[in-house]
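Here is the structure we will look at, set down as C-alpha cells.
As you look at this complex, bear in mind that one protein chain is not there, while each of the others sits in place.
Order of writing sets the labels: A, B and C. Residues in every chain begin at 1.
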Amino acid sequence: VTGLESMFTADAVDACLDDRAYLQAMLDTEAALARACARAGLIPAEHAEVIVARCRAEHVDAASLGFRAIAHATPVVPLVQDLRAAVPEPVRPSVHKGATSQDIIDTALCLIANAATERILATLTSAAAALATLAQRHAGDVQIGRTLMQQAEPTTFGLVCAGWMTGVAEARDGLVRARAGLAVQLGGPVGTRAAFGEHGTAIAADMAEQLGLASPVLPWHADRQRIGALMASAALAAGALATIGRNVALLAQTEIGEVAEGEPGGSSAMPHKLNPARSVLVAAAAQQVPALAASVLTGMAGEAQRGIGGWQAEAPAVRQALRLVGGAAEHTLVLLDGLRVDTDRMRANVANRPPDAPPVTGDALAAARTLVDRALEGR
Amino acid sequence: VTGLESMFTADAVDACLDDRAYLQAMLDTEAALARACARAGLIPAEHAEVIVARCRAEHVDAASLGFRAIAHATPVVPLVQDLRAAVPEPVRPSVHKGATSQDIIDTALCLIANAATERILATLTSAAAALATLAQRHAGDVQIGRTLMQQAEPTTFGLVCAGWMTGVAEARDGLVRARAGLAVQLGGPVGTRAAFGEHGTAIAADMAEQLGLASPVLPWHADRQRIGALMASAALAAGALATIGRNVALLAQTEIGEVAEGEPGGSSAMPHKLNPARSVLVAAAAQQVPALAASVLTGMAGEAQRGIGGWQAEAPAVRQALRLVGGAAEHTLVLLDGLRVDTDRMRANVANRPPDAPPVTGDALAAARTLVDRALEGR
Amino acid sequence: VTGLESMFTADAVDACLDDRAYLQAMLDTEAALARACARAGLIPAEHAEVIVARCRAEHVDAASLGFRAIAHATPVVPLVQDLRAAVPEPVRPSVHKGATSQDIIDTALCLIANAATERILATLTSAAAALATLAQRHAGDVQIGRTLMQQAEPTTFGLVCAGWMTGVAEARDGLVRARAGLAVQLGGPVGTRAAFGEHGTAIAADMAEQLGLASPVLPWHADRQRIGALMASAALAAGALATIGRNVALLAQTEIGEVAEGEPGGSSAMPHKLNPARSVLVAAAAQQVPALAASVLTGMAGEAQRGIGGWQAEAPAVRQALRLVGGAAEHTLVLLDGLRVDTDRMRANVANRPPDAPPVTGDALAAARTLVDRALEGR
Partner (left out) sequence: VTGLESMFTADAVDACLDDRAYLQAMLDTEAALARACARAGLIPAEHAEVIVARCRAEHVDAASLGFRAIAHATPVVPLVQDLRAAVPEPVRPSVHKGATSQDIIDTALCLIANAATERILATLTSAAAALATLAQRHAGDVQIGRTLMQQAEPTTFGLVCAGWMTGVAEARDGLVRARAGLAVQLGGPVGTRAAFGEHGTAIAADMAEQLGLASPVLPWHADRQRIGALMASAALAAGALATIGRNVALLAQTEIGEVAEGEPGGSSAMPHKLNPARSVLVAAAAQQVPALAASVLTGMAGEAQRGIGGWQAEAPAVRQALRLVGGAAEHTLVLLDGLRVDTDRMRANVANRPPDAPPVTGDALAAARTLVDRALEGR
C-alpha cells in the first residue's frame, strides 16, 4: 500500500501481500508443482527445470494479467498461458500439470498470508514484551479504575498493561493456530487429483514441504474453514490491538492526562494540541477488520466443487485484513515503546475522587500486584 | 425459542440458553462464589449454605428482573437485591461477596455457552459420523463435478461427502478449542480481586472447578478474546453446515435430481413440489451467524475497566448465534440421516455430458477413492 | 421481548413485533386477500366473510405452528392447513386463494414493520424535539470542544445538541422513506399472479389499501430492495442514537462531569457510583443493529423465483433490529428528558485549559449561535 491509505498499514507486512508478492507466490506454486511432478516421474526433470526458471514475477506484467483475468474470472488462466508461451513447445504440457486455477490461487494466498502473519506475529510478540515491561514497571503505580466511564475503585496501571498483554498474547496464539492451517491446495479440476494417479498425496506433500505450508487431508476448494479461521484470528487480533489504541486515547484525554503518546500528532488548525495519532490509527485500522472477516465467513458456503463469488472474494479481504492488522500492530508497538506514563497524574486522579468514594487501601494494590505477577509468570 | 422462529433452532440447545437457564447460571455463579468464599474463610459456612439454598431460578421472576435491569443497565443489580432481601439480615453482606455485576454476567454467559456447545458438539459429531457413512457408502459412485456451476470432470459422491465431513470436523475442533476458553470471571469492581485479599486466585479456581469452566490468568472484564473466539467458531461452524445445506439444495434441483431430502416439505400453493425444507432451514439459520459474530468482534475494544455498550451487547449475540448453530446442526443431522441419494441419476448426468467433454476414466474414480479412504482414516 | 434482554428494547415497539402480532399480520393478509378476491368476483362474498371471521390470532397456537413449520421451512403451510380445517368444506378452496406462502410472510413482515416504525418514528420525533429544546436552552452555554479526545477550541453545548438533533432528524427522514417502501406482496407461486387472471393488479391494490401498505409495480419475492432499505435505515437510526448515548457517557465521565443522567444507575458493588445506565443501554442496543443489517444486505441475491436461505433469514433480523432501534430510541428519549447539564462545570473545563491554548473569544460563541438558529429554523 502506497499513498494516502498507507498510514493504516505497515510497509513490511504490505510487502508480503502486494501484487508482486502474490504473483510470485502463484509462480512459486507452479514451480513447486513442476518439481514435485518431476520427482514423481510425471514430467521430465528437464521440464521442471525450465519451468522453475521462468517462474519469476519480474517476467510477468500484473496489470496486463488483471485485465486479461476478467474474461476468466481468474488471473491464473492468462498466467498459465504466458508461462506456456514462454517455454519451448515440448515443455508446455508439463506446465500447470494436473492443476486447476483455484489450486494456484489458494496456495498462493496461503503463501502470502503465511509470510504476512509471520511478520505480524513478530510484531505482536514485541508488543506483548513491551506490555510486559510496562506491567512490571507500573505494578505498584496506583490508578483509578473506571467502569461505565465513572471512577470506581483503585487498581494499578501495571495491571491494566498486564490485561492488554494477555489480550495480545491470546490473539497471537490464535493467529499461530490459524497460520498452522494454511495449506497447499492441490485438487485439479474437481478435487480428485485425478491427473496424478497414485502420486497425488505425495505430490501435495512434496509441494507443502517446498512451500512451508500444511499438507491437507483433502483438497479444500469447497471447504473454506482454514481461510475463515485465518480471518477470524485477524479480527481477534484487531480487537486486542484496538483495545489498546482506544484506551490510550481515553487515558490521554486532556481531563485525565494519565498517558501521552511519545510523539503526539499535530493539528492542521490548532498548534497547541497533542493528538494521540498512533492510537487513532490503531483504532481506525482495527475497525475495518471484523467486517472483512464477516464478508469471508458469510461467503463460505460455496457451490459444488468450486463456487461462484464466495471464494473469489476471499483474496481481497484476506490481503486487506492482514495489511490492516499489520498496521495496527506496528502502530501499537510504536505507541507502547514511546508511551509516556504520568504516574503523578494517576495519583492525583485517585486523590481527587468524589468525597463519598471509599478510601484506597493497600489490599487493592497488593491484589493487583499478585495478578500482575501471575500474568508475567504465565508468559 | 418458542413460536414462529423456532423452526431455525433446536429445542435441546435452546433450553441451554433460555432465560431460565441464563438466570440459573447467574445464580449458580453466586452460589459457587459463596461456597468458595466460605472455604477461604471469608464468609461463614452457614451463610454460604443459606445463599446456595436460595440460588434457584424458580425463586426469581425474570420478567420483573428485565424491567428493573433498565435502571442499572444490568439485571444483576436487582438480582442481588432480591437475593439479599431473601436471606436473613446477617447473611446479606455475604451475598455477592467481592464481586461485580459483570463477574456474574460473564460467568453465567460462559456457563450457558458451555452447556449449549456441549450439545452442539454432540450433534456435529453425529453429523460427521453420518457423513463418514455416506462417504464410505458412495466412495465408488460416480458423480459429475461442477465448477462455476458448469459440469466439469467426474468425481464421486463419496468424495463430496468426505469433504463435507472434513469441514464439519474442522469446525467442531474449532468449537472445542473455543469452548475450552470459556472461563470463570471474578475480578470485583475493577478487576483486582481486592476484596479477596490473598485468596483471590484460590477462590476463582474453586469457582472454576465447581462450575466446570476454565480459571483465567487474569480477570477478563476488558479482554473479550474468549467471547470473540467463541463467536468466530460459531460462524465457522455455520459455514460448514451451510455448505451442506446449500449443496443439498443445489443437487436436489429438479434438473439435477441427484439427491432428495428424506421428508421434503410441501408448498402452500403447489402440491406436486418437494421442497428441500431442511436445507433451507440450515442455510437460513447459518446465514444469520456471521453478522452476529461481526457484531461481537467489532465491539471488543471496551473502555477502561468495564466499557459502555460493547460487552453488554455480547450476551444477546452469543445466545442467538448458538441457538442458530444448534438449529443448523440439528437440521443438518436430520437431513443427512434421511438423505436419498439417486446414484442412477448421478450416472445419467455423467453420461449426458456435452459431446466435447473428456471421457470418464478409472483414474478419477481411483484417485477419489484414495482421498475418501484418507479422510476416513484421519477421523 | 420479556425477560433478561428486555432492557435493550421498548415494550410498545416489542408489542408490534412479537409472535402474536406477526401471526395476526399473517392472518390479516389472508383476510385482506379473501376480501379482495370476493370483490373481484373470484370467490363468493360469503366465503370471504367466513374466512375473515377466522383470521384471529387467538385461534392459532404459535408454538405448534413453529414446530410444524419445520417440515416446510415456513409457518404458512400449517397456518393455511389450520385455516382450511377451521372453515366449512366448500369454503376451503377460497382460503389462501392464488397466494404462495411467501406472499403471506412478506406482507405480514411489512405490516409489523409498518406498525413498529410508526412508533419508532414518534419516539424519534420526540427525541428530536427534546434535542431542539436543549439546543435552544444551551445555545449560549460555552463548552470546550474536543477532537481526537483532546480539548480543542470552545463551542456551545447548544450546538452539540443541535448536531445530535440533525442526526436524529436525518435518520428519521430515512426511516420514513424506507417505511413508504413497505409493500403488499402478492405474486402467487412464481410471481405471475396467474390465478387472478386479469384481476391481479386490482387485488394487490385492494389489499394494499386495506392494509395500509404500498402497492408494488411487481411482486418482489426475488427483489429484496425494500427490506434491505428498511434495515439500512434502521442501522442509520441506530447510528444517530448511539452517537447520543456514547457522547453522554463521555461527557458524564467523572473527570469531565458536564452532564449526568437524570436517574443514574447503581452498581452492585460500588454504592457511590452513578452509572450512565441509559447511555449504556442505547449504545449496547444500537451496537447490534448494523450487523443485522449486513446479514440482510448480504442475503439479498436470492435464487430464481424464491430462494433458499436468504429471504427466510430476513424476518428474524428485521424484527430484532426494529426492537433494538425501538429500545435505543426510547432510552434516548428518557435520557434526554432527564438530562442534567452542568453549565458551571462546562465553564470551568473551558477555564482550566492548558496555558498554551488560545483564548476564548466571542466569535466562536456567536458563530455557534448562528448555527444553532439555522438548525432550529430548518426543523
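The rule we apply is simple: a residue touches a chain if its C-beta (ideal position, glycine included) is under 8 Å from a C-beta of that chain, and two chains touch if they have at least 3 such contacts.
All of these numbers come straight from a predicted model, not from anything done at the bench.
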Which of C:Gly3, C:Pro75, C:Gly200 or C:Gly257 contacts the chain that the document leaves out: C:Gly200
Touching residue (missing chain; options C:Arg119, C:Arg246 or C:Arg353): C:Arg246
Which residue of A:Val13, A:Ala204 or A:Ala242 touches the chain not shown here: A:Ala242
Contact with the hidden chain (one of C:Ala171, C:Val184 or C:Val259): C:Ala171
Touch residues of chain A, complete complex, unshown partner: 1-8, 19, 22-23, 62-63, 65-67, 69-77, 80, 96, 98-101, 104, 188-189, 242, 245-246, 249, 263, 265-270, 275-288, 290-292, 294-295, 298-299, 308-310, 312-313, 315-317, 320, 331
Contact set of chain B toward the excluded chain (per top definition): 146-153, 249-250, 252-256, 265, 267, 270, 272-277, 280, 291, 294-295, 298, 349, 353-354, 356-358
Contact footprint on chain C, counting only the chain that is left out: 73, 100, 145-149, 152-156, 159-160, 162-164, 166-167, 170-171, 174, 177, 188-198, 200-201, 217-220, 222-226, 228-229, 232-233, 235-236, 238-240, 242-243, 245-247, 250, 283, 286-287, 289-291, 293-294, 297-298, 300-308, 361, 363-364, 366-368, 370-371, 374-375, 378
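The criterion applied here is as follows: only the chains that are shown with their structure count from here on.
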Chain at the geometric heart of the assembly (C-alpha centres): B
Chain centre separation (chain B, chain C; CA means) in Å: 28
Chain centre separation in whole Å, for chain C relative to chain A (CA means): 37
Gap in Å, rounded to a whole number, between the CA centres of chain B and chain A: 26
Contacts with two or more other chains, residues of chain A listed in rising order: 146-149, 152-153, 250, 291, 294, 298
